[in-house]
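Notes for the one structure printed next.
Apart from one protein chain that is not included, each protein chain of the complex appears where it belongs.
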Amino acid sequence: MNSEILEKIKEECRKLPDDISYIVGFVRKRGEPREVLKVLKPDEVDRMSFSPLSFNNPARIVMDLMKSDGKIAVIAKGCDARALKQLEKEEKIERERLYIIGVSCPGVIDYRKFRNAVKFRLPEIESVELVGDEVIVKANGEEQRIPFSEVIFENCLYCEQPTPKDYDVLIGEPREGKLDFSDIEEFEKLDREERWSYWMEVFSKCIRCHACRQVCPLCYCEECLVDPSNLAVSPMTPAEEKAAYPRVLGKTVNASDNMVYHLIRVLHHAGRCAGCGECERACPMELPLLKLERKLKKVVYEVFNYSPDEEIPFLSKLDILPEG
Amino acid sequence: MSSVLDEPMKNPYLPYKAEIVEIRDEVKGVRPIKTFKIRLIERERFDYQSGQGCLVSVFGRGESWFTIANSPTRPDLEFSVLKTGKVTTKLHEMEVGDVVGIRGPLGRGFPLEEWKGMNIITIGGGIGQTPLRSIYQYVIDNEKDYGDLTIVYGARTSKDLCYKDELFQLKEQGYNVELSIDNPEPDWPYFVGFVPDNLKRIKPDPKDTIAITCGPPIMIKITLGVLKDLGFKENQIYTTLERRMKCGIGKCGKCKLESVYVCRDGPVFRYDELSRLLEEA
Partner (left out) sequence: MKVYEGNFLKDVVAKLLDDGYRVYAPVKEKNYHVFKVVENADEVDFDYINTRRSPKDVTFPENEVLMKYGEWVEEIPAQADKTAIVGIRPCDIQGLRLMDRVFLEDITDPYYEAKRKNLLVVGYACNEAGDYCFCTSVGLSPFKSDYADIIVTELGDKQVVEIRSEKGEAVASKFDLSDASDEDVSRKKELEQKVLSSFVRSVNTENLKERMAEAFNSDYWKEVAENCVSCGICTYLCPTCFCFDIFDDGELKGVRIRAWDSCQFPLHTLESSSHNPRREKWQRLRNRFYDKFYYMLVRKGEFYCVGCGRCIAACPVGIDIAEVINNIPSGV
């Protein structure tokens, strides 16, 4: 039960080492049942909350906080910890400044499905509890039970690592995940034309708000190849360099340009994607972006026998692969 | 089929066709500045005020905002262009006879009518001299309407001064031109130090005087303090603001500073207008 998990989180946070300056955790959003990420001081533990609606990935905020001094404690689900690990491998995070409170994760709720399924008005909802395979929602002295399977974030069904691999303390019993590409294998059965028309239809809906890129903990580049105006200039950047800046993509928003945007973006996640699903969750047009990420993951696994959980970065491993 | 969209007079996004008729090197080196003299084709009149700007258009590269560098009392349009990005790099490659697009005049200029009878002091730094040049040319061409003219101008080195020949000539003709460079150089006969320090030395009398300052943000900031110490009121001080601009007609929001569109409500502002804002301009 998540209320028990929350109590354990709070308990761990109260006995954190003295040199911890911040806790990156969840608090409940006002007016809605979901949690939001928050940077808390160690004396603000009482504000913390945790539920299957604590779906955001804290890695991005942790990376931001690395610019400040002090150590950081973070509440991390399996995929969150993997994003942290990846950032550590890429030297964006100093592990020794991090205290990971790992949470064994049964999966998170898809908030869109939840909003459709729940009969209460959002501000009225007092609590959302996952008990066994049911989500119990309480409001106005009433309760509604929703099967977890109806509202689970689909990506969690294929989670390879519900329990963080790297943590300082773990909350909850470790859960087993498995490598499962059955959804992708199913999709691969479609023929070329069907897949093409599927994706063109998908990409035609993209509005290029860049939310998928911005929420992604691994899309941290200051200069983005597929954003024509995103040029990191300094006072010393020569005019010629600015003038000759490669423009892979303009601001034209249509199915084919959007496809270029998404494919190039996804390719930069080869062997890196943490599988947290922030991109798909953020997309206001509900594009199935995880299908792309997972297909790529499958390729990297099958062709290069690489999993993002390995200690060395994917590209480094390619360098040391034996001939043939 | 013809519609209002086909007429530059009615479609403010459509540039006028213009030709480069003269190019002068102002500053050479890694951050070069060139002044372009531009003549409109198919259009004789182009009424503007000192301080207004134009969007200069190079198809395939885009548009950039430049304040008009000469006075409406002089022929053609002049723009001084620092090579800094896509459009300006292309402009620096262009030659006499090449065609560019001009949208404008845009924004609000200096209230030169209002200033009649006043002494005028312009305080400029680097390429910020551009709008000030338009003012002093105008005042010189309408000398009887204005009191004393003082031109205070400085740059990092003597090589970075714009409009050098013109300024030396004016000085020879007896105009009050106060030049400075930041660091000592052999054979430099004038002030050495920052522009605000030169201003302190000159000590202009605020009585019946309008001060206009333009240059790097830090210079403007310090100059403002010096002027206030000298007794200038905020409503005697003007500047022009710079922001990234795209549409030039107060729509696109790029240059929006709170409720103010720099391209439309400015670029010229009187200091008391800016000090009412929450954000630092």
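First chain written, first letter: the chains are A and B, and each begins at residue 1.
Methods note: a residue touches a chain if its C-beta (ideal position, glycine included) is under 8 Å from a C-beta of that chain, and two chains touch if they have at least 3 such contacts.
A quick note: this is a predicted structure, and the numbers were derived from the prediction, not measured.
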| item | value |
| --- | --- |
| Neighbouring displayed chains - absent chain, whole complex | A, B |
| Hidden partner chain, touching residue among A:122, A:169 or A:299 | A:122 |
| Contact residue for the chain not shown (choose from A:209, A:248, A:267 or A:318) | A:209 |
| Sole contact to the chain not displayed, among B:84, B:180, B:198 or B:240 | B:84 |
| Residue among A:7, A:286 or A:302 that touches the chain left out of view | A:286 |
| For subunit A, residues in touch with the removed chain | 29-32, 34-39, 56, 60-61, 112, 115-116, 121-124, 205, 207-211, 213-215, 228-231, 233-235, 237, 242, 250-254, 278, 281-282, 284-286 |
| Missing-partner contacts on subunit B, residue numbers | 1, 3-6, 10-15, 17, 59-63, 84-85, 88, 99, 101, 217, 242-244, 246-247, 249-254, 256-259, 264, 278-279 |
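In the analysis below, only the chains that are shown with their structure count from here on.
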| item | value |
| --- | --- |
| Between subunit B and subunit A, distance of the C-alpha-averaged centres to the nearest whole Å | 49 |
| Contact footprint of subunit A on subunit B as seen in their complex | 30-31, 61, 83-86, 88-90, 92 |
| Touching residues (chain side subunit A, partner subunit B) in the complex | 238-240, 242-243, 245 |
